[in-house]
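The structure appears below as structure tokens.
What you see is the complex with one protein chain gone and the rest in place.
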Amino acid sequence: MNIELKQPLRTAKSKLSIVDCDIHPRASLEDLRPYLSNHWWHYIQTYGLRQRHGHVKGYPFPKPTPLASRRDSWPPGGGPPASDLDFTREQHLDFYGIEHGIMNPLAPSGQGDQNAELSAALAFAINEWQVADWVRREPRFKASVVVPYEDAVASVAEIRRRAGNRDFAHVLLLSRTSEALGRRRYWPIFEAAVEAGLPVGVHVFGYSGWAMTGTGWPSFYLEEGIENATTTQQLIASMIMEGVFERYPDLKVVLIETGFAWLPALGWRLDKHWQRMRDEVPHVKRPPSEYLREHFWVSTQPMEETDKAEQLIDVMEWIGFDRLLFASDYPHWDFDDPFLSLPPSLSDARRRAIYADNARALYRLA
Amino acid sequence: MTMNGLHSIDCDVHPTVPDIQALFPYLDEVWRESIETRGILSLESASYPPNAPITARPDWRGPDGQAATSAADIGRHVFDRFKSSIAICNCLYGVQLVLNEDMAVAFTRALNDWIAKEWLDRDDRLRASIVVPMQNVESAVEEIERCAPDRRFVQILVLAMQEVPLGRRQFWPIYAAAERHKLPLGIHAGSSYRHPVTALGWPTYYVEDYVAQAQGFQSQVASLISEGVFAKFPALKVVLMESGVTWLPGFLWRFSKYWRGLRTEVPWVDRPPEEIVREHFRLTLQPFDTPAPDLVERAVEHLRCDDMLLYSSDFPHWQFDGDDPVPAGIPQALRRKILVENPVATYDRLKADRPEEAAR
Partner (left out) sequence: MARHIVAPVGEIPAGGRKLVSVAGRAIVVFNVAGEFFALNNRCPHRGGSLAHGKLTGLLESPQPGKYRYSRPGEIIRCPWHSWEFDIRTGRSWCDPQRLRARQYKVSVEPGASLVEGPYKAETFPVTVENDYVVVEA
């Protein structure tokens, strides 16, 4: 194979201001070693990380590409995609002129591990690593406060440890938690996040320990892709119907990598049935769609592809142009290119809002 | 009666089993005795708690609190008030929840016999779905074969949430039978509760359970298409009943987008999922989740298919107030299609006014 790219095929359009709300830096276990005790290091080497699915390596639904990544994102110097800060800068931040990137590390974060204490140890480690290895060296990045969400007490401790540190943009959870996020066991996490002035980011995936749908296990990765949207619909319904936003009126939730075209229909459905069954949930004092509108933001990737641009713009209007946050999902395969993903017919003001202004306001970026 | 004479075909009404004893005449002695000896009180499903608002509109409930317990009841409302000409009965008594296969089969048979005797025989404007015991595929096929000769049965009925997704090959003999008899597969909101209704466990509130049904439908459409059911059964139609409808466009955009890149995982899916859905799937109208009339019109436009919606009242479930089950905002130009033409096109056995006409 003779691929020699002597210079970028395109040059960054410096006029477009971009905040990328979903980038996945990858740590190796070696990278995390300095931040782990000997006990946990030995534990990991011996027993490994154990998600609620049983595979030692890989996933129940194998990804379509190695490490679910773009095939061109493997650093020439070696290592897996998004493990090399320099290459990430070159291929992504510099290439697109990205002003700020929010990091959502997924592996090996230990989130949802069957061993909650291990999960807490890894959360601490990956938070240290994000700052020391990435944010300190590249100020365009902001880190996530990764928390061991199945253990609320340990999560609160980790949030408090990072509170006030402007290197961190939000608290990071995954969407498939062992109970829906509205349930009381998770409330201390919301309380600590609000106390720290941090939004809560909910990124798709994780393993709840239940079948991936209410009707059992699907067969294909294609179906898992669809279920990322349905599961998110369920966690939103839970948070609203349990009254999380009545209890925490300052809580902000960012839905990451969920897509968004399904969101208005969920709001309508929640409203319709809340109207009928308000007496079951008297603590939900307002129509659910109002909580949705006031407390949730949603990243744009993977952006749905409609037959006509007007349909997508309808959906964006229904959600609110101030709620949408551009995200690339670098280095994953279903990456949205900053230059090519938004409908061309959007006004400049709306583009600016989605590409940068909404994120700057939400995350209080310079 | 030609199609011109039809006012509307209500594709989703719900006979209520007044009590378990109503099924006794249709059960073998073994099961009657089992019910009495073991104190089996009812098979009502928690998908519709009897006193929950959605289960029945207050002005439709009788003095004992139940609604739609007789054919006359349906006649009063669906035919006299809402002016329908034909109504399809989908009985949601929870026989699909039963874990003992033999018991499930016995109850399912009894239920179908009860529907034929107490409903179809009493009003020739009524049609029904064959309730199918998904617990055992062979028995399910037998039940279809047993009931299909009665042409007043126009569909087979399964629930939106099963033990495994509906597209799985283990269910294909059921779809073969359905296709053979030209009976659509009717998927109705509700769960057999083999799993919690969400991927995140058991929800706290009933309202969450009900809202989650829309996600159940999404999972089933994804499964039926991904597994290649329509490649194998090109004549099979599927009707999604009481789903909420407006989740469909957003779902299809996502599904088709992913399919374009992931086609090789399911190489028998040889065209975009949205095309397959427009050809094979139909949705009953109530509930229509979108509120304001202008949004209703937009939502229908997003569906991009005039053939898809089938009129329904969902009687006696409380989805609307007043006497017009058609939501405000449904385009006038589509009314005739929704009320009559689409149902007639979907249900082969409705094409003849009388069953003997269909046999010709």
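A and B are the chain letters, set down in written order, and residue numbers restart from 1 in every chain.
The rule is simple: a residue touches a chain if its C-beta (ideal position, glycine included) is under 8 Å from a C-beta of that chain, and two chains touch if they have at least 3 such contacts.
All values reported here derive from a predicted model rather than from experimental measurement.
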Review point. Pick from B:A22, B:A231, B:L295 or B:V344: which residue touches the chain that isn't shown?
Key: B:A231
Check your understanding: Hey, which of A:R71, A:R166, A:R184 or A:R364 is the one touching the hidden chain?
Key -> A:R71
**Study point:** Among B:K83, B:R122 or B:R260, residue touching the chain not depicted
**Key:** B:R260
Check your understanding: Taking the entire complex into account, which one of B:P18, B:P50 or B:P272 touches the absent chain?
Key -> B:P272
Study note, to complete from the structure: On chain A, the omitted chain is touched by residues 1-5, 9, 64-65, 70-72, 333-337, 339-341
Study note, to complete from the structure: On chain B, the omitted chain is touched by residues 169, 227-229, 231-232, 259-264, 267-268, 270, 272
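Just so it is clear, only the chains that are shown with their structure count from here on.
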Check your understanding: Taking each chain's centre as the mean of its CA atoms, how far is chain A from chain B in angstrom?
Key -> 37
Review point. Okay, in this complex, where on chain A does chain B touch?
Key: 64, 176-183, 208, 210-223, 225-227, 229-231, 233-235, 237-238, 241-242, 259, 261-266, 268-274, 276-277, 279-281, 302, 304-307, 311, 314-315, 333-334
Check your understanding: Across the complex, what residues on chain B touch chain A?
Key -> 52-54, 160-168, 191, 194-201, 203-208, 210-212, 214-216, 218-220, 222-223, 226-227, 244, 246-247, 249-251, 253-259, 261-262, 265-266, 287, 289-291, 295, 298-299, 302, 304, 318
